[in-house]
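Note that this complex is displayed minus one protein chain, with the remaining chains in position.
Right after this comes chain A.
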Amino acid sequence: FYLTPPQVNSILKANEYSFKVPEFDGKNVSSVLGFDSNQLPANAPIEDRRSAATCLQTRGMLLGVFDGHAGCACAQAVSERLFYYIAVSLLPHETLLEIENAVESGRALLPILQWHKHPNDYFSKEASKLYFNSLRTYWQELIDLNSGETTDVKEALINAFKRLDNDISLEAQVGDPNSFLNYLVLRVAFSGATACVAHVDGVDLHIANTGDSRAMLGVQEEDGSWSAVNLSYDHNAQNEHEVERVKMEHPKSEEKSLVKQDRLLGLLMPFRAFGDVKFKWSIELQKRVVESGPDQLNDNEYTKFIPPNYHTPPYLTAEPEVIHHKLRPQDKFLVLATDGLWETMHRQDVARIVGEYLTGVHHQQPIAVGGYKVTLGQMHGLLTERRARISSVFEDQNAATHLIRHAMGNNEFGTVDHERLSKMLSLPEELARMYRDDITIIVVQFNSHVIGACQNEE
């Protein structure tokens, strides 16, 4: 089975999305030029989600990738809801009051977010009322709590993550009279999702990460070469600090059973996640909810299954680790991607491939004949080979697509091998997950001029 190059392209480009920040008349210029994003499914349906939005009541842009497990319900819910929680957390007191008054008196609401969505990125209509009520409760509490202090972005991010996870948990415990919704909130709570979210406002870049997706900054060195800076830590068994943290939170007696085969309780790869109430609720609560829940839930072996050595829940948290970075002119782009990418590519390669793609410079030394004896035929062979190497760059109009092409098609020489690419993409559904994971990528491009100017002002 063989895919032609146009077939390969149509698969690779099916989910690509690009957004350019509109240029204004020199005022309100953004430090973000725009972003490219794309997804390549391995699961059917895909369990990854992505979100991007501009905050309308505060400054800044939000971008995030979400890797779901045990279904896509939780990732879907987080991708729809998390940015609202963050945006609300960032809002000043007066704006919150204004919004609440508008809702109270039935007036039109101030828009909070402008979404930048691919047509395939959907929002569930049925749950919107439920989600809205939870969100409203949250901002009402924020209004009551009015601390009078200006909002710290780091704190806002942490609060938003924790609050949303809490709401997910509560909604599942309370249930809903509508049976469809009732089943939905339970599916959301029993599945899980990691989240890696970037908030960019001028030169201030915050990364909030929960789980094993990753944020990486592409930096151009003075000599033009590219290097990668990690802006998040993976929350998994490879992260010593994370293992340490989990062990600290539970009695010494559980030390051996906590992490087995590099998994939490021998089951879960990420050590932090949204949802996954099986690792958060007490056994009693789980049993009560499952038994009173709809039949579909009751019949599901996974939900009924209690993790072994389950003594002192919660074992899992959605609290993110937040890293703040001041953008510099040499910081050219940010890559947010789910672990599907990082499993196949080293971050250094990611930095180089994206960097060269964005600048259009391909580090190929020009050929000079000099004094060598070269025939036309030899030269022709050499040139044809070089052209094949760079041609892949020109096929893509999207940095994320370009990265996926490399992730899937790279051969041992670091160049895209069409045959390999064709094989990887034509794997039957049931085999695909064996060779690759869902991949979701967002590449954010920064405006070095704006960043340089901001720096000078400060």
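Assume contacts are C-beta pairs under 8 Å (C-beta built on N, C-alpha and C of every residue); 3 or more make two chains touch, one makes a residue touch a chain; residues count from 1.
Convention: contacts and distances are computed from a predicted model.
The chain that is not shown carries the UniProt protein name "Pyruvate dehydrogenase phosphatase regulatory subunit, mitochondrial", picked from "BAF factor", "Cell cycle control protein", "Dolichyl-phosphate-mannose--protein mannosyltransferase" or "Pyruvate dehydrogenase phosphatase regulatory subunit, mitochondrial".
Set against the missing chain, the residues A:A44, A:L110, A:V174 or A:V374 yield one that touches it, A:V374. On the side of chain A, touch with the chain left out of the figure occurs at residues 364, 366-369, 373-377, 379-380, 383-384, 386-387.
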